[in-house]
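Every protein chain except one is present and positioned as in the full complex.
The letters A and B name the chains in turn, as written, and every chain counts its residues from 1.
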């Protein structure tokens, strides 16, 4: 069981998990010092796909840097684009048309659902169940088709522009999204039966991978990880950006702090995202999606700007220091999984390796975003 | 002790629920396509690599302003041109796209004021050689004209 056990440091061996390991979903490496199947400590090793995204911002114009944003968190690229567009719009005081804001919210929330679906499938795969992955990918395919029909790409969208969008949505997208909402509600009930209520899954997750409130605050964890530990914080509600203050949605919070709580937070978030999309579609105004007045060359006045958005994994903060030229002086990205991942070392001590990997999956790591 | 039996019964019920879900999927038709034999129609807005747009005579619309070259974040477009004697306009002699570094952001298409570049619908682009991804778009346009 998961009672804390006395671990002997002189009887340990090192198990090298990754950079190529089925459970690390990418090129994360964890050096685990093990006592039998129990973990004595774990050291995460980063940097295998570091691409200097922050430095690139200093050598590219603001518009040229936009595609980089989709390459950080490839599963929730839309939200990262949103964050970057927000900070530049704040810096240059560009007004975003009403319709563009709504379309942004719809696409970001669709992207959030698709990200959570990949997480759900991959997580159950981590736990050894293959079939939910295929069902999740089937549902996600509907979202990707919808987003492809408006943005032109399926994963690394580059859809937002400063002040607006690349192009407008059409009626086919709206009706497709509505039918997707009906379909997804039905599928959520199916997942409830197949995965959420499953006794094997519950026994594996409940009471395992405990992360308490204090630990979340010390490491700066955000998103579903923090909300699963009882921290009621969601950027969309606590510091509303874009038009999120116009929608009625709940922020799911669970107090258990175990892997199952984080699991439930994400499942509930899918439902809440559906609610937001539904409201946004109902309120969607007509009008242009790009501002009439927009500076030809983006040159923010010298200064220090910050914007934060809620991505599928938590608080993505972006700080822009401008010196008034065409390139940023410094761009600092605060990515959510970088903080969430560092919980792992402290929280996994004394866990069995199977529980530790289940715990790692529940943190929902996306490695390109950690390494940037 | 009551937890012992309720665990057993609720657990068994949850397992049966799950098995019922997968059993219902068993006789249904697959949702996948058998890819090389059939494929999905591409969306009009799908972003493949870029291509040049020709006018009615088949000559490229491009006026060699160089906006796309400058807008590209990864420097994958290179344009060559000549200025014939006595003419004010430059004539496009080569438009090369290095697709290995292209991220399909669309900056070139957006920056063009002369309706000269657009996204193609090409997605069958697998190759084992890097050189296959350096496209001569002018030659492609000529091919399309024929």
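Everything that follows uses one rule, which is that a residue touches a chain if its C-beta (ideal position, glycine included) is under 8 Å from a C-beta of that chain, and two chains touch if they have at least 3 such contacts.
The rule is simple: contacts and distances are computed from a predicted model.
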{"item": "Protein name (UniProt record) of the chain left out of view, among \"Putative ABC transport system permease protein\", \"NADH-quinone oxidoreductase subunit H\", \"YwgA family protein\" or \"Lactate utilization protein\"", "value": "\"NADH-quinone oxidoreductase subunit H\""}
{"item": "Which residue of A:42, A:69, A:91 or A:127 touches the chain not shown here", "value": "A:127"}
{"item": "Residue in contact with the excluded chain [from A:54, A:98, A:138 or A:256]", "value": "A:138"}
{"item": "Touch residues of subunit B, complete complex, unshown partner", "value": "4, 8, 15, 18-19, 21-23, 25-28, 30-32, 34"}
{"item": "Absent-chain interface as seen on subunit A, which is shown", "value": "1, 13, 15, 21-23, 37, 124-131, 134-135, 138, 194-195, 198, 200-201, 203-204, 352-355, 357"}
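Quick note on the criterion: only the chains that are shown with their structure count from here on.
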{"item": "Centre-of-Cα separation between subunit B and subunit A, whole angstrom", "value": "25"}
{"item": "Of subunit B, residues touching subunit A in the complex", "value": "7, 10-12, 14-15, 17-18, 20-22, 25, 31, 43, 45-47, 71-73, 103-107, 110, 119"}
{"item": "Of subunit A, residues touching subunit B in the complex", "value": "60, 63-68, 71, 131, 135, 138, 148-153, 156, 158, 161, 166-167, 190, 193-195, 197-200, 202"}
